[in-house]
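Before any comments, here is the structure.
The other protein chains are all here in position, but one chain of the complex has been omitted.
Per-chain residue numbering starts at 1, and chain names A and B are given in the order in which the chains are listed.
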Amino acid sequence: MTTLLLVLDLGGTFVFALSGASVGVKRSLDLFGILVLSFVAGNFGGITRDLMIGAVPPAAISDWRYAAVSVLAGLVTFYGFAVLDRLQSSVLVFDAAGLALFAVSGTQKALALGLNPFMAAVLGMLTGIGGGIVRDILAAEIPTVLRADLYAIAALAGAAVVVIGHLTDLPSTAATIAGAALCFGLRMMAIRRGWRLPVARSRQPSQDESDKTS
Amino acid sequence: MTTLLLVLDLGGTFVFALSGASVGVKRSLDLFGILVLSFVAGNFGGITRDLMIGAVPPAAISDWRYAAVSVLAGLVTFYGFAVLDRLQSSVLVFDAAGLALFAVSGTQKALALGLNPFMAAVLGMLTGIGGGIVRDILAAEIPTVLRADLYAIAALAGAAVVVIGHLTDLPSTAATIAGAALCFGLRMMAIRRGWRLPVARSRQPSQDESDKTS
Partner (left out) sequence: MTTLLLVLDLGGTFVFALSGASVGVKRSLDLFGILVLSFVAGNFGGITRDLMIGAVPPAAISDWRYAAVSVLAGLVTFYGFAVLDRLQSSVLVFDAAGLALFAVSGTQKALALGLNPFMAAVLGMLTGIGGGIVRDILAAEIPTVLRADLYAIAALAGAAVVVIGHLTDLPSTAATIAGAALCFGLRMMAIRRGWRLPVARSRQPSQDESDKTS
């Protein structure tokens, strides 16, 4: 189990770091700025999770592999951006993969440390959305979680599968893979088909928006 | 005392979650995005406080009632926004109430864990302003604490009342209620009457501003 958890965590770090580095390239950052953005986007969610469950120093700080994977993602993006960019909306796809991997690994880690199942799922969701939030805040953009369709709920759905597997004593590898697949699948369908949850009717949304920007 | 602390904390979470959800509705987020913003705005200050005093996992993660109260606030806002919106500047009022409740509960909790009185007041203030800061950052707005009049100092004044009550052995319930009332009152007066602390004279403020926005 620990190996699976590590692979998921490092995989999530890698793809979130790719998405962070892609934002950095689009912002014309220099190489090192891109590496910093890779590290922060790749590791912020996991660091937050570890701080919250009292696992200090966080794995991203005590284990060199997290930094290595982040740097690798930054270099791949820097030298291969022309290729990556050809893949349409690569940031969104990497982001969805990272969301899925972190949501399930965060939930597993929280369960292993004895959190109650409901809050383990919430913490898994927060781990998943944390990296993208900080990437977008650093780039001074509205966070994806606030713009995107079925974002946080896809993470929660993936985390819930892991929790249900845990409660029903299913093999954790199967539950973890199913949870990640569900989260990634929901998110990709939401992107492709524009699936959306209901939106509240605000009385003067356009006016509010113009107030903000004027 | 523990019951009072819990009630204040949950009350502050509820009103901050209302303010977060209101921002979410104005931004046309979907239902789940609103719930996430409710949870983050309602619990960020308290989570930060708990991390700083080493109380891990934070109450907002280990105790399901914080999540339940946040979700409730999100649902109330989502389905009742038309009503809430009729109350003029509801976000500001909820924000002021949350500021007051968190400032005193944060101070009480820090005192209970043995922090020195001065820093307990500072931590109470930070707990109070934290939720609003992260709500505004997520919505890509200038944080209220930087725009508003008598914001952080109202929180500090409320926290100071609690500390003085603690040092002079007053009944803590009385000091807590007085502190919350002082903070809320100061903030509402500042909003209604435009009370402001002195502002430094910058040599070319308007030019700086136009640099920023151009």
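In this text, contacts are C-beta pairs under 8 Å (C-beta built on N, C-alpha and C of every residue); 3 or more make two chains touch, one makes a residue touch a chain.
Computed from a prediction, not measured in an experiment: that's the story for all the values here.
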Per the touch definition above, residue among B:Leu4, B:Leu75, B:Ile137 or B:Ile177 touching the missing chain: B:Ile137
Listed residues A:Leu10, A:Val25 or A:Ala190, member touching the removed chain: A:Val25
Among A:Pro58, A:Pro117 or A:Gly185, the residue in touch with the chain that has been omitted: A:Pro58
Missing-chain contacts mapped onto chain B: 51-54, 115-116, 118-119, 122-123, 129, 133, 137, 140-143, 145-146, 149-153, 156, 196-203, 205, 208, 212
Positions on chain A contacted by the hidden chain, ascending: 24-37, 39, 47, 51, 56-58, 61-62, 64, 67, 77-79, 81-82, 85, 137-141
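In this text, only the chains that are shown with their structure count from here on.
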Centroid distance [mean C-alpha coordinates] between chain B and chain A, Å: 27
